[in-house]
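Apart from one protein chain that is not included, each protein chain of the complex appears where it belongs.
When the chains are written out, they are named A, B, C and D in that same order, and each has its own residue count from 1.
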Amino acid sequence: MKNLLARPIVRLLLAVVIAVVIIVAPISSSSFINYQLSLIAVFAVALLGLNIVMGYTGQVSLGQSAFLGLGAYIAAYGVRQEWPVVVIFLLCCIIPAAVGLLVALAAARLRGLALAMVTIALPIIGVPLAKRFPDFTGGSVGSTVSWLEAPEGSGLADDQFRYYLVVAIAVVLFILGRNLVRGRIGRAFAIVKSNEAVALSMGISPYRYKVLAFTIASLFGGASGFLYIAVVQYTSPETLSFATSINLVAAMVIGGSASILGTVLGAIYFVMLPVVAGQIDSSRTALISGAALLLVLFLLPGGLVSLPRRIAQLVRGGRGGSPRSRAAADRPPTGDTAPRTTAAPEAEKQPR
Amino acid sequence: MSAVAAELVLRDINLRFGGIKVLQDVSMAVESGRIFGLVGPNGAGKTSLFNCISGHYRASSGSITIDGVETSGKSASQMTKFGLARTFQHPALQLHETVLENVLLGAHSTLAGGPVSWALRMPWTTRSEKAARTEAAELLERLGLGDVADTPAGELSPGLHKTIELVRALLSKPRLLLLDEPAAGLSHTEVEAFIASIRGVRDDFDLTIVIVEHHMGLISAVTDRVMVLDHGATLMEGTAREAQSDPRVIEAYLGQASTAEVSGEPAGA
Amino acid sequence: MAYTIQLIVEGFATGSIYGALALAIVLVNRSTGLINFAQGSMGVLATFVAFGLVQLGAPLLLAMLVAFVFAFVFGAGVERFVVRRFEGGDPDTAVVVTIGLFVLIAGIAALIWGYEPRQFPSLFPPQSIEILGVFISLRSVGTIVVLVAVMALLQVLFRFTKLGLAMRAVADNPQSASLSGLPVSRLLMVGWGLAAVLGALAGILVAPQLFISPTMLDFALVYALAAAILGGLDSPLGAVVAAWFIGIVENLAGAYIDFIGDDLKIAVPFIFMLVILIARPQGLFGRKVTVRI
Amino acid sequence: MSLLELEDVSASYGYAPVLHGISFGLEANRAEGILGANGAGKTTTLRAISGMVPATGRIRFDGVDILGKSPDRIARMGIAHVPEGRGTLGGLSVRDNLRIGAYQRKDRKQIDEHIEFCLDLFPNLRERISSNASALSGGEQQMLAVARAFMAQPRVILLDEASLGLAPSTAQRVYDAIRRLQTETGVAMVVVEQNASLAFSVVDHALVLETGRVSIEGPKESLMGMDEVRRAYLGG
Partner (left out) sequence: TRTATDGGAGAGTGADETAAPSPGITDTTLSLGISSPLSGPTAGPGSCSVAGLDSYLEAQNAAGGFEFGDGKTREVTLTYLDDTYDPAKTVSNFKQLVGDGIFAYVGALGTPTNAAIMPIANSEEVPQVLLVTGATAFSEDQKANPWTFGLLPTYYDEANTFGKLLADAGKPITVAVLSQNDDFGKDYVAGLTDAIEGSDVTIVDSATYEPTDTTLDSQVTQLAASKADVLMSAVSVTPLQVGVLTKAQSIGWLPRIFLPSNTSTPGTILEPGGATAYPAVYSTSLTKVPASPTFAEDEDVKAYNAAFAEYGSKIAAVYTPHCAWSYAEGAILGEAFKGMEEPTRDSFMTALKSIKDFQAPLLLDGITVDTTRDDQPAISGLTLVQASGPGYAPAKAY
């Protein structure tokens, strides 16, 4: 299974199939489905940012929704001011990145939970702040925009056009993000996550790389805000609510921390879970989503991305063994009995 | 290679944590291209001294110069610029990553391009990455780790971790290398192999090396000079042979049975 | 002046709500090394058990005791059957598991009792006493007394008892602790159980004011986390002091700094927190962790 | 019947087999040495005994099957393991570490005496008695790990490179103390040690592991007489 995937030809074929599916998908789908697909792209970008700062660099951020919201507000404002789309997009990236940079310059001195607490403050303060400036944000009623209609003669419905736009931007951002987390910068992120002392001795300033990761996360957050407005065409303080941040963190881990593919899977989970839960019983969504989250992690502690590995494991390890010994085998003792925090999580194997 | 082995001079280094004086007026001078041994009882302050040199600790007073340039105020992440590399007493590897990925980290400061060029995969980034990979593979091969390059570090026995750290340090193209107990956990045969390779490494890479070790056989085999620390202060400085016969050193460090051990000095000496 | 003092008194009372929950967070952290986002919902569930009993006519004190027993068993069960699988793995995963628990438990409570807040009887009389123009509600006084007592108990538990020492050891490094013969899994269960009891206590203390609902402690949880971290995650005393600090600072800032107002007053404790943590990363009362290289 | 008995013990990490059918027995008051190159499986053998890696075969302690029991139960039965690497509780003070070592003991008075004994043995620890263990130097942490195992007053002690990172005189002192402990309490030991001359100063019998299998075994004297052993482990 693994070997098969390792072959370049198989990988290429797979990529082509996925590309074709992505391109063909919206043509025959309903506007509802296209909306879901587009939302997946929107949140995949937000999750990618979160994964860079949290999954790859190990800095817990509970503030990603604040940047999503900020990007969305900027986009909505820009549309109302009738700025060109490209300008809006750039601003949606630059301003949140700048805000993220400023926050990080102070916050990156902290680590672990202290940092998490400071980032939690972003959405919590962001909500009343957004209500303070109704001219810019539309206050608590929020602000509606109506833009990105399919160009005449394209033969596309609005939702299809928006889907293509959003997915195209997301794909480009994903390629950039993927490049970033591999190679020189990615290795620096990883060592900042696992051991700052070693990072220092390699000439890597953990502080700078944390600030960098945080800034990139904010940039992706802002960009996803732009995409959000492209798809939802509406934003309000609820967009940046703290609950969204928490759900994003959960989705990131469920997809697969420090994994590009995991990020996409996480976004699918993030968007589809409420829909599926509503389908099962719309008055019991909390119960269903909580149970689903636990179930997924129970079966796949490494996230959805570890599914193939897990299957391979189960196939190979058909031989039983008592539950205890199997549980123990899942986490072999590292020779070093140092505190757990230094243990790196199961990271996606990088191709080499 | 144009880089020339560095010269390291410490003057009157003091370090304290709370009420504890960890280092007191430690001075030492390591000539360019030499292998210098740092020994002493547990808790004498050897690792702390390394930490001061590498910028992980800030000495409360004293001066550290590398090739005459004062580095004592610099942060640890700037020290690669001065050609410094080090290994750790407790190997600090990413256990889930492969050996190759682990050592490539050492190439960080030699790779070209910042975040933007790497995100855009500019040609120079890929070129320098390729070069680093080749070099890493060669070094691993040379130190006998060629066939485990693609194994996750966590699956190797701890004895090998020291060597992986050495390769990682070498990849940063240092001129001054600090090794903290590089032979701990190695068996007798392996220590001999290590002795052979460390001299080769010094010559081929044109390095100055400071070694902390409790393995006296290794110390006397490879070092040009040693300094003995005790309770944070210099006890004596001289050749390894002088140190081993110094009654103060025997008293504070080697113990009575040490003579037996000295006799087991390996042939490489 | 009386007004200022009144605001401070109010801050104490509000802070005590956060403090009660913060103690539970500290307890879990000290005994398992984790942060439990489900701490609030677990407390609420136990409070609901008490609520159910009271509705059936049981006296509040009895209901409370039953709720404590329930909480202990439930907390220990959660550790045993859910959290255990994730111990020793990626800490982020464990935290997300507690987020899942948080959602699930709220869902269970809602399934039985619905989302609408309901009145909950108070342990303390509703009256206030007036001292020099400052009104102090007996409920707040009661809450504060209980809180301080619990804090002292925890302090004693961790400082002076063998159980406390063992719990700290397990939280520090379960593998190493097990090599000394510590019954790691049982200690972890006890830690979770006790923390759940504390959560239940917090829930019962605040339910008369917040009204019981599955989401009752959601927002208090953020404050409680802030207090626990600001105080130093391993210090019960720190958690309570920090909680009071947050309550008071927030009130004063909201009342006296016009620009901040009632809507942004929440920002003030967070800004203080940022500054304090930069200066003292281990928190006000936390013990500094040294990481040797 | 031996105090500790391994019969055909195999172990693996995940699916990679590491040990292939190790057997040996150990009487009270005796010490067994395990030698072998890096990665031979010495550490894994000790982990299999103390329940830290899943294993197959048979491991009996004092006539009781302990294979499959959890590490803490095995420890409570009287097997103390000084693990490879940092074996301390970093966030706890040195004193608390020692108290944890004595966790399952009931004789309160004796505990304090034993703490004194350990502090005499390792004066460094006395100086740092209330520091966090994580602040200690590498060697000091190793001392603490050994002291913690002493505090348990075990019937079997598993030493995995107990002298690692210790100054020569300190290492000597540790092994002197171990010998004393042996005569005083009759503790049995399994000693894994790269410093073979140190190991041979305490063991009665030893086995050499090669890629997870026992290649040579015998009484100390006969092993020390073998050329290949001398060359590979003693130098000369």
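In this section, a residue touches a chain if its C-beta (ideal position, glycine included) is under 8 Å from a C-beta of that chain, and two chains touch if they have at least 3 such contacts.
Since we're looking at a predicted model, the values are computed, not measured.
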For the full complex, can you list every visible chain touched by the one that's not shown? A, C
In the whole complex, not just what's shown, which of A:A157, A:I175, A:A197 or A:L261 touches the removed chain? A:A157
Just the residue numbers, please: which parts of chain C touch the chain that's not shown? 3, 6-7, 10-11, 13-14, 17, 106-107, 110, 113-119, 126-128, 130, 135, 137, 206, 209-211, 213, 215, 218-220, 223, 250-251, 254-255, 261-263, 266
Need a quick check: the contact residues on chain A for the chain that isn't drawn. 27-32, 35-36, 39, 127-128, 131, 139-142, 144, 146, 155-157, 160, 228, 232-239, 241, 243-244, 274-275, 277-278, 282-286
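Methods note: only the chains that are shown with their structure count from here on.
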Winner on contact count, chain pair A-C
Measuring between Cα centroids, which chain is at the maximum distance from chain B? C
Measure off the straight-line distance from the CA centroid of chain A to the CA centroid of chain D, and report it in whole Å. 47
Rounded to the nearest Å, the gap between Cα centres of chain B and chain D is 29
Where in chain B do residues touch two or more of the other chains? 47, 56, 88-90, 92, 157-158
Chain C touches at least 2 other chains through residues 172-173, 175-176, 291-293
Contacting residues of chain B [partner chain A, same complex]: 54-56, 75-81, 85-86, 88, 90, 92, 94-98, 100-101, 104-109, 111, 113-115, 118-121, 125, 129, 133, 150, 154, 157-158, 168, 172
Which residues of chain B touch chain C in the complex? 47, 51, 56, 88-90, 92
Over in the complex, which chain A residues touch chain B? Could you list them? 176-177, 179-180, 183-185, 187-188, 190-191, 194-195, 197-206, 208, 212, 216, 334-336, 338, 343-347, 350, 352
